[in-house]
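A protein chain is absent from this complex, but the other protein chains hold their places.
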């Protein structure tokens, strides 16, 4: 048991750090505007040019076959450098694991390289109106037609969908089945879908509603076998809760920023104590992750523990920043006095979604109790 | 709306304060020892001699017909003076309200005066093994015989029972009924009951188990009508959760002691902050109580809010005292170095029972949600 | 001792509630945050005397004490009433010169303020007059004497502004408007308590909205309000509100004991200065924390849908955030309480 990086790991870190120091752009406009989306797509392309967009993927799809530890190092450096949020996140972190596990070689060859270099940006289409955290209550349906399927229904909370190219999600292909039976996992282009942006707390439009009215999807855009959608999706959402959704690097970066902010403001000791505690919790998340990765554990339901931990830590860190900043902290980017261009406020509003999405924390706690601790349903 | 005491209230406070200053004894031995029980009974008799044992009762039963505000004043002064815990509490606060509401005049004349002057000390016999907070799952039974009933079964967590004279509790008088039906409220002397003390966390024996093997109880020791026991008991336990169980005075006294302790120890600001907060919470409980009393509200399910609040505050205050004291705080009365003769440690262990007894706080929160907020069962 | 509201006090609260239910519904608040009417309900509130409540009777005001009016501010919070209500109804009566008081009573004068711990003047673009602190004195300036810089933030309704005096104005265009800083102290305390009352009202609304949502929204085949996790979260909010509100009412009483026509007489009996300071900070801190808890729970219970601008929830959340940091944020008041409670050698609650 040690915490010393190997020579190779240190070299990789040095390379990433050096490249980022040279290339990280000044703050990009929000990716939830047309211009910001384009700027972020451009950044994805630059990352891909340095083979840094998908470091853990095999070389043939644009990666470096990096180990999990190296991926964690990449993430630490990425967020510490203040690099832009990842536009390609849905595809790279949520869809790709399912594609690697269940896709055909043809599908992998077709979708992965374009995902890696930002040519295809993916939106997720998990939620439906009224369903919330209850992912199995899918009402959108897929109708069998010659050579493929026609998709009907409505999806909501589809992140990035306002400007994305493709989406992935579950549709009920067996009308007689209920709950998690008879669902199929589809990949479909968004150009034939009616996409309506949802205005959020922070005034941005990161999510959208999708209306599908008989969109045709050929058979080669079904992931896995028809009817197997739930099993495949579960593997995906488990990674959504786990490592791939939120690597420690971004919380470490936030914690470091918070501590630096606190030092400039000489906070009262009660605030200082909570800030020190938050910094240590980010450290705990990092150590926990190193431990889990080294032990080679398949996280499974234990991923729920991480999800509760990071999502509440993230809210806490941003709350502390706003408490440090007082009235000024509540100003947004348009205000002349806004500290850090309103980044803390924006981050706070964003963090509030953490305990809600990818399964509310109430649901996560129930999963932990039942599947990790073995308490009765 | 005001917080000014009337002339009469001020005079009453002055009288109580003066009497207590003169008469409060040095620390008595624990009431859960034979000697301590006798000493506490003696104290009850002295209180009664000054007509201060049951100030809110009518004059004819030994009280002063004090208003609720005056009773709150009495409690404030009583605990601020460091006066002994009340041996007669079960009878005075839990049984007496039921006796006043549902007892016959003969029962009131027989039991209340002896209760007021400490001649009869009452134990409660609510809980049964395996039942816990589920008071309606009564298995002890009452068998109809000539002129009365015979009681069979087991009760547990009976406070004061090791040395008390009488007990009150529910027995199933209708063997065909289940849950809260067919229960009857009995008053029975403990001299025919097999009483076995339960050793507690703090090493004392405040609770006991009662084994009843056909104890005869005449009809005039049934409170209310046979089969009406649940309704009468619910009125009683609602007062258990509410005002009569824990008047603000005792938490104010604890909070004041905590603040005085903190001043001598110059705590770090984080502890100081939590102590200030606890003091204000005791203040909130006092103001809340004055408000409720003045508004004349029948507390009902809202009493559950107070129970959650005071029981968690009490744990918090004692935890803070132990944190202030460090290793010394964990010493008990027998240790030469024990601060305040181990009173904070003893109080801590006692406080831990608060969120459990009289209905766990989990149950209280459910009551609040369903009966105060109207959420569905 | 009678720590319950009088009938008059209750009637004032329920009247304000009715007026706002009719003339300042959620829709009106939403519009105020966009391009619609910025001051919904104000004419009607003026008609029932809301802005003359604390103006002395000799100026034709109602001459009430803060405690008499505290429920009116709670109701303003519950409705998330737009506009500088505390500044106009609480601060202005205490600091404006006599000849302007009658306009306050009529509701024809709106006032914004930048005093004490404030950095920005709220709703300053809606104000006819600004009361600002400068070089240790309090100045009253008309809107054409100042330059306002918008500082937009999380609350689209309660807008903040930097205030600078225009170079052209004289040192004090209203000489009689200059007051000392000391005169502003009791007025700012009253404003702080009134804002605390608004936070209680906001919290009550958020709890009611969460309960209503939890009753109707179903997940996994049952209303989410039937799940223990949701029940207990909302029970904790109810407890927090129930034990924060008395701090606010007690602070209003403590301030009121030093208020009114018979100042000298009352002051003799009044709670000491230290007690008032403690009560004011306790009110603001407790109300702020209860409202923050209500806001977090509301968002969690509403789930993703609470995160949209389409739901009015958003406006109440923003108001909680903006009022929590107004007139001294929770950290400031907690620090004052720490000093007051651990430093006060004569800590007694009753005489």
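Labels A, B and C are assigned to the chains in the order they are written; within every chain, residues are numbered from 1.
The definition used in the following text is that a residue touches a chain if its C-beta (ideal position, glycine included) is under 8 Å from a C-beta of that chain, and two chains touch if they have at least 3 such contacts.
All figures in this text were calculated on a predicted structure; none of them were measured in a lab.
In the whole complex the chain that is left out makes contact with A, B, C.
Annotation: of A:145, A:334 or A:375, A:375 touches the absent chain (contact as defined above).
Screening A:6, A:178 or A:192 against the full complex identifies A:6 as the residue touching the chain left out. If you put the hidden chain back, the residue from C:158, C:232 or C:314 that touches it is C:232.
Within the set B:321, B:353 or B:367, the residue that contacts the chain not displayed is B:353. One chain of the complex is left out; on subunit C, the residues touching it are 227-229, 232.
Although one chain is not displayed, its contacts with subunit B can still be listed: residues 127, 130-134, 157, 198-201, 203, 267-268, 270-271, 322-323, 326-332, 334-338, 345, 349, 352-353, 355-357, 360-362, 365-366. Mapped onto subunit A, contacts with the missing chain fall at residues 1-6, 9-10, 13, 69, 73, 76, 252, 256, 259, 262-263, 269, 272-273, 275-277, 279-281, 283-288, 290-291, 293-296, 302, 305, 308-309, 362, 364-366, 368-370, 372-377.
Convention: only the chains that are shown with their structure count from here on.
The chain with its Cα centroid farthest from the Cα centroid of subunit B is A. Centre-to-centre separation between subunit A and subunit B, using Cα means, comes to 53 Å.
Note: centroid distance subunit A to subunit C, computed from Cα atoms, is 40 Å. Under the contact definition stated at the top, the residues of subunit A that touch 2 or more other chains are 268, 270.
For subunit C, residues that reach two or more other chains under the stated contact definition are 230, 334.
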